[in-house]
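For this view, one protein chain was removed and the others were kept in their places.
So, chain A:
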Amino acid sequence: MPNTHLEKTDSKTKIVQEEPNLKGTFIAVMFVFAFLVGTWFSVWGIFLNR
């Protein structure tokens, strides 16, 4: 008997979503963070020094 290997197709088969690559976005967010921290502490430095 031929083996057709027909499997039951299931419409509810889970579609495996690939994780998006957010490395670039993360680096961009870190740039914003570094800018905020840098400006805040430099203004604080001005406040303390004069």
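We take it that a residue touches a chain if its C-beta (ideal position, glycine included) is under 8 Å from a C-beta of that chain, and two chains touch if they have at least 3 such contacts; residues count from 1.
The working rule: contacts and distances are computed from a predicted model.
Visitor: The complex has one chain missing from view, so what does its UniProt entry call it, picking from "Cytochrome aa3 subunit 2", "Peptide ABC transporter ATP-binding protein", "Raffinose/stachyose/melibiose transport system permease protein" or "Amidohydrolase"?
Guide: Per the UniProt record, that chain is "Cytochrome aa3 subunit 2".
Visitor: Mind listing the chain A residues that contact the chain we can't see here?
Guide: So the residues of chain A touching the unseen chain are 19-20, 22-23, 25-26, 29-30, 33, 36, 47, 50.
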